[in-house]
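Note that one protein chain of the assembly has been removed; the remaining protein chains are unaltered in position.
Chain IDs A and B follow the sequence of writing; residue 1 opens each chain.
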Amino acid sequence: MKEFASKLFNKLDQRIIRYVLPSLISIVILSIPLINSPQKNLWVRIIGYAGLYIILGLGLLVHVGLAGMFDLGFAAFYAIGAYTYAFLASPHFNIHLPFLLVLVLAGSFAAIVGLLICIPVLKLRGDYLGIVTLGFGEIVRMLLMNLTNITNGSQGIFKLDKPSILVMTFTSGTFFYYFIFILVALLLFLLNRVINSRTGRAWLAMREDEDVAQMSGINTSKYKLLAFALGAFIGGMGGAIFASWQGSIFPDNFNMNVSINILCVIILGGLGNQFGVILGAMALIALPDILRGFSDYRMIIFGLLLIIMMILQPQGFLPRKAPELENKVLKQGKKKKEVQS
Amino acid sequence: MQKLIEQLINGMTVGSFYALIALGYTMVYGVLSMINFAHGDIFMVGAYFGCFTITQLSASGFTQAHPILAIIFTFLAGALGSALTGITVERLAYRPLRKASRLATLISAIGTSIFLQEFVRLIPKFGSSIASIHFGEKNLFPESWSTAITNVTKTFGGAMVKTYPGVLGTAGIKLGEIAISYSRILILAIAIVFMVLLYLLVRLTKIGKAMRAVSEDKDTASLMGINVNRIISNTFFIGSALAGIAGVMMGLFYLQIRPTMGFTPGIKAFTAAVVGGIGNIPGAMLGGYILGLAEVISIQFLPAVYKDIVAFTILIVMLIFKPTGILGGSGGKNKL
Partner (left out) sequence: MSKRFFVISTLTIAMVLFAACGGAAPAEEPAQADEAEAAESVAADEWGNIVVPAGEKVVLGLSSALSAGYAAYGQDMLNGATVAVQTFGDLNGWEVSVEGGDDQCEGAPGVTVAEQFSANPYLLGVVGPMCSGTVVPAMDVYGENHVMMITPSSTAVAVTAAGYENIFRIVANDDLQAQVAVDYLFNELGITTLGIVHDQSIYGEGIAQAVQSKFEAVGGTVTGFEGITRGDTDFSAVVSTMLAGNPAAIYWGGMDAEGALLVNQLRAAGFEGVYFGPDGIKSIPSFVEASGGAAEGAYMTFGAVGGATGYDEFLATFTSQFGDPVAYGPGSYDAAMIMLNAAKAVSYVDDDGNLVIPKKALADMVRATPYDGITGHLEFDENGDLKVVSITVFQAQGSELVPVKVYDFGG
């Protein structure tokens, strides 16, 4: 009897975590722009900006958390997406393509660059891959800064088009807020599917031990390229959204600090867990802005927090529940067996 | 032709800085397999300790009377300051994470980097706050102490750029048409001397042997009776001291220091270490000079702003085609 009760309780618990909690969080997030308060715009902006970092974090998560590829220069894809938007939807070259189209193009272009970067570094691992990506990130930023004929250099590009979908043009922060979080939900859904797919399992294998994975017959190169392209695509989309939201972009918006911030987001959240990214983004992005009251001491507190966080909880807020994933994999395997037998 | 040689000399100067800082990176990577992102900031801390020392010495007239001694003290202060900072950082921010994932250590290093920069910047504020701690009406410190604390902290750190008194001067020697200042010679000399000393230390002394053992295999080394923690501390001490010396040198030569000065040299030095072969001490020196010269040569063909792009491109090309670096290092086999 007791066993039954505890099993039931566990199941309920699980249901709470699985359904109730995320629904609650979603409701809170969704209703923020609806509150009627003078602070509304501020909150919309802060939480929305955190949401943007969730998107970027998810992109980097594909690189680092899912495929085990250490990427320290993710801001490059962010930048490429943003500048693609600036080129294709602004008075700069006088091209004005529709919003959604540019978003996809921005992502695609970033993905292409991602592939190009990935090809020469396929055999690099660990820290070295990190350094190379860091180098690429900086090179992209410096090129953006110096190819002034194309990018306007440090002066930046202004008056980027406001998004227009079908016949409506949106200028409000609220639109971006919702758009970002819808995208977040979509990405979470998609990533979930991908993780449970064959590709996801290949990534898992590669992440655990690349040599063994290769020996098991997994074409690691193909999956690495795939991961890099997908992550870059997401990053590029994030960049386009950022560009259209801020209305102007400068090369300094994409410096190494940004790459590091995105990395911190996924580390704080715990690698391998998409929901961790949400928490990480909220903690890293929303928190300093909330801490703004301390103004002068903000950064030093931030630095200390990072250290303390790592010491106390190095796996992040929601550590990778590798066994859970593996259990799922095993379960599916069992099911297959049952079907077969 | 003359211009080219002058440029090459410039390259050697810059390369010396990169080399000294790179030594620290490479040593730490050797024993801990970690990239100490805060190393550039340890370099910065040394520069500040040195600045404080030389400013005080100059204010009291000591420098004018005994210039060489003053410079030596300055270097000592910088080296010590950095070294102590280095071992403290290792103890507090890295040691607890020895068993954790590399990314955790990386984040901790980033946090340390931010902390060090901000701390140096905020020192005057902390100083005046401490000086004015009071219980009700009474101050904790007597008046003279309060003023002393405030003044000391104000002189030591702060957001604005600090200037080293120009003790080195611009005098130099002339080889034909080419002028080489004494300070450039000094920088080169210091770099080479320390590299040689370090190399001898690692190759010939017992500590050096222990360091090599720990970088080969930490666990086996401890089984052999080596106090791994102590060796790691020593490594940080020495590596950081070298960075501190580089910091003082930078201050004496360029005259300016600021809390954020460690970032770019840090990355460049790291590039240098990788180019030479990370974990390899002569490699770090070699890498530093190669990088310095490459930067300087590149501007003969490209606009000056592309200098940094050249540096990174070298890094990337190196890692793709010869990841172990020119002289061979740990090879980047370390996984996540």
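In this section, contacts are C-beta pairs under 8 Å (C-beta built on N, C-alpha and C of every residue); 3 or more make two chains touch, one makes a residue touch a chain.
As the structure is a computational prediction, the values presented were derived from the model and not from experiment.
Asks: Which shown chains does the chain we cannot see touch?
Replies: In the entire complex, chains touched by the missing one are A, B.
Asks: Touch as defined at the start, partner being the missing chain; which of A:L101, A:I119 or A:I182 qualifies?
Replies: A:I182
Asks: For the chain not shown, which residue from A:P33, A:G107 or A:G200 touches it across the whole complex?
Replies: Touching the chain that is not displayed is residue A:P33.
Asks: Residue by residue, what part of subunit A touches the chain that was omitted?
Replies: Against the left-out chain, subunit A lists 18-19, 22-23, 26-27, 30-31, 33-34, 36-42, 45-46, 49, 145-146, 153-156, 158, 168, 170-175, 178, 181-182, 185-186, 188-189, 192, 246-248, 250, 252-253, 289, 292, 295-296, 298-299.
Asks: Which residues does subunit B use to touch the chain missing from this display?
Replies: 3, 6-7, 10, 13-14, 118, 121, 158-161, 163, 166, 170, 181, 250, 254-256, 258-261, 263-265, 295-296, 299, 303-305, 307-308
The criterion applied here is as follows: only the chains that are shown with their structure count from here on.
Asks: Suppose each chain is reduced to the average of its Cα coordinates; what separation in Å results between subunit A and subunit B?
Replies: Centre-to-centre distance between subunit A and subunit B: 34 Å.
Asks: If we count contacts the way the header does, which residues on subunit B are in touch with subunit A in the complex?
Replies: Interface residues on the subunit B side: 33, 35, 92-93, 96-97, 100-108, 110-119, 122, 125, 267, 270-271, 274, 303, 305-306, 308-309, 312-313, 315-316, 319-320, 323, 332-336.
Asks: Residues of subunit A touching subunit B in their complex?
Replies: 64, 68, 70, 120-121, 124-128, 130-132, 134-136, 138-139, 142-143, 145-146, 207, 210, 260, 263-264, 267-268, 271, 296-297, 299-300, 302-307, 309-311, 314-315
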